[in-house]
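Just one protein chain is left out here, and the rest sit where they should.
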């Protein structure tokens, strides 16, 4: 039974002219929430844009274009190496920015075998849209904070140039709590909990078959692609778990075991030694996915380094933080092989559709079958 | 009983001339691990440098200097507002870079009441040094990866311009496992586990009293300052937990409950409504600490926004990622008040000693008493 | 008569596999100059890539993709506004990076009416290639300086990931000197001198008609598009002028009057009041082109601000420098109108082909005729 009654009646009429055209009125004149939440973010469909010739042309240029083309080539290599398990790492607000469909398409075409992500991408953004909600285009005049006090009063949250209805986000929080409350009290990996979210969508008709939009959580649930969020309380799911644990104080309760996350991802590395990393942004997902090479070693399995690794980021390397650290640096730690690695200095909304679209239109996935890593985790691993 | 036999005999003789002086020989000529791990990183002591006049002069300049001076002023305000609980957020490799003593000094002088950090800062770097190990200065010629293949063979890990002995890091991993194995099997918050690490140091004589170096983990343990690592398996502790869970397969085991982390930090917000954020870098710590305002709301407590917030970062805001998102943006989410917030575009090794040193030498902490937040968490919270 | 004897016999055989594939051997094993200068940079041809649907899809995304799409839209608007004179500003090493043909195509299709550039793009890179020389793809292993000492011995210059034959560059220097020596001694604007370079190419058969590659200098010469380099001694032409002035010491000589540059560009603003700026990078070209609004005012002509302005840059705005300063800031100076301005945070080799290609394939130029601004400057301007 669906229970989206509160919001399912929302209808988004798209304005005939592009939403980003500057409005004449000042930020301070803005009136209603409805006016501000008019033009939804629309997810780019890489299947519609054959960028192969464009990216191939970039191979003989310089700077970011050449790096991007090389990264696209390495992603294609990963896919043609059918032994390779492709781990997609997501950091930054990517789904809200229009990249949801790219990732859904990669999952549906067996181009991704596991995902490591920040919680916000998976819960606050992807699962949120799966519940029927949208992200909205914010006018340029909001980008630098000029209207934030007003937005707060309207319960509109802002991500740079994008708006979210905080009231809808609260429904998302409540839905995660409802799912948690339905579970047997014990320690879960985030992977298990996200699979429950996928099951929820499936059972509640939030599926393409039922006429609803597709989502990463659903696609991964159906394709047995595990999703890990190593800091899983740091998102909408965290609000659900806090409410749950508060209500269950003194009783048995659901907990999120980030140790189990690490153990499970390490098991996948052991079960499928050849791996490649396709990283958007840095942060915890980058570090976490790189570290499983060492973790396998600690379990007594001599694991090979990640054979392929590409990262799209604008982070600087000069502050020493991991997000912008080069993949060469990771090779000193024995995590990433030096042969097929490429950093791409570019913002993801431009670079990721080109890289993913290139690999898609080269058809590299066609000889590939699904790895069903979620099923691997249900069987005992011989270490 | 101490058990650092394998390494405690290391003696670091500092070279008479600065370690960063360029060596004549090529990267490819490098010989031994011992030669490379010669000059240890030394932690800056803000107590020795009265920067008040310097920072005051920056108040009437422009760009980052003025922003830095304003941030220093806001930190001082936080401290003079004795109701305010100061939450220090740490992301990026800060301890390895020479900032350990700054943080220890803030903790020891009641200038920080809770810490939210990436795991690497707390375990791989601070606890690692507490075990007697060091980080080392790497020559400029290693910064961009020219020697990484050789480093891997020598088991030397690199963080930009800093070296770590991977063999020593493995001892750190093993120590975390030993601590985990000594605990009663159940779900723990990272805060509880880090307190156990502090206890371990205290009981094993890794203390200033015993002639050893001070550390953040120890100082916080002694001062009842809680430390949270929301992605706690994503560090050396993760290797310990994986080993533990692997060995305990099928039995009761220790797990890391990131939900409990979030619940606990939220309880602190409820118990101490006035809060200020002192953030180095972005990532999970920034988001996590900001989100407790909303979490308190979900528990039915109308929590005030963080009254003060400063962040030091070089992250760009234009990719939409949280790390570089402005504090104004956080105010649209109802998380941070607009009145006393300041972003400082600067690399932390330069900016943090100036900001912390300013507040220290202004003596703002003198009228302040310790909040002992760890004790608060041991009592039932009335929500 | 051509006089490129020393180098015209060079034949570039392209390797069958992409040049950027990592070579197994170390930087230090490199052998000959010939081996290193094998794979030439090839200029992307926007006419071959219809990116309209791709860029249109970006309009409903977020961050840089949406900004890029808006910039493409504004460039199209500039072109459809047939009154508008389009001023292209170039900073950064763009021609060496594979963007020469994009600019040649814009000039040939009446999509650019004047150019303001750093000298390097025009002389060291475009004119250099017009003389029959090439830029070469450097392996990733050279990007961070690991091989620079060796390169210097081989007389190979490096621009990040690109190589140049210093011996060929010296021929370019000598050619500028030859052109200067052929001129009547007086003060010239850079525009006049660059037109002489175009004439030189035309008269020496360095033209597509003669089977040679096209170039910006030639195309602008033929299309009467003026090119200004406000710091014209700061490039290969500077070496020519130094040699010339040294040889002519005590006699009348050619001089480069940067005052005349500014006066001429201001006259164009007065003659054609509606203007748009298409800026790649910042630096002197950005400031110079913006300032003509004020200069016209000083000549007593109430000039309108630049009606359209877009800039592609990765420069940060937080250091206060002009290169990364927002176009909103320029509006406080009365230089740029606020209505149609867009900054695009992206590296030019990716973003510029998309923006230029979008406008090209939308056919916006078709209703446009050439403005022949060089001819305007030959007539007296009524101020």
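The first chain written gets the first letter, and so on, giving A, B and C; residue counts start at 1 in each chain.
Going forward, a contact is a pair of C-beta atoms (placed from the backbone, for glycine too) under 8 Å apart; a residue touches a chain by one contact, two chains touch by 3 or more.
Bear in mind the structure is a predicted one, so any value in this text is a computation, not a measurement.
The chain that is not displayed touches the following shown chains in the complete assembly: A, B, C. Only one residue in the set A:62, A:120 or A:218 touches the chain that does not appear here, and it is A:62. The residue from A:76, A:264, A:319 or A:347 that touches the chain not shown here is A:319. Per the touch definition above, the residue from C:104, C:179, C:278 or C:314 contacting the chain not shown is C:314. Touching residues on chain C toward the chain that is not drawn are 91-93, 96-97, 118, 120, 144-145, 148-149, 151-152, 156-162, 166, 173, 187, 230-234, 238-239, 241-246, 254-263, 266, 281, 283-284, 287-288, 291, 294-295, 298-299, 314-323, 325-326, 328-329, 331-334, 338, 347-348, 383.
Chain A residues in contact with the hidden partner, per the touch definition given at the top, are 26-28, 62-64, 143-146, 316, 318-320, 345.
Residues of chain B in touch with the missing chain: 18-20, 22, 39-45, 48-49, 51, 53-54, 57-66, 68-70, 73, 93, 96-99, 135, 137, 140, 159-162, 314, 338-340, 342, 345-351, 353-354.
To be clear about the criterion, only the chains that are shown with their structure count from here on.
Of all chains displayed, A has the C-alpha centre closest to the centre of the whole protein C-alpha set. Distance from the centre of chain C peaks at B, each centre being the average of the chain's Cα atoms. For the pair chain A and chain B, the distance between mean C-alpha positions equals 27 Å. We define each chain's centre as the mean of its Cα atoms; on that basis chain B and chain C are separated by 47 Å. Centre-to-centre spacing of chain A and chain C amounts to 39 Å, using the average Cα coordinate of each chain.
Chain contacts: chain B has residues 144-145, 316, 318-320 touching two or more partner chains.
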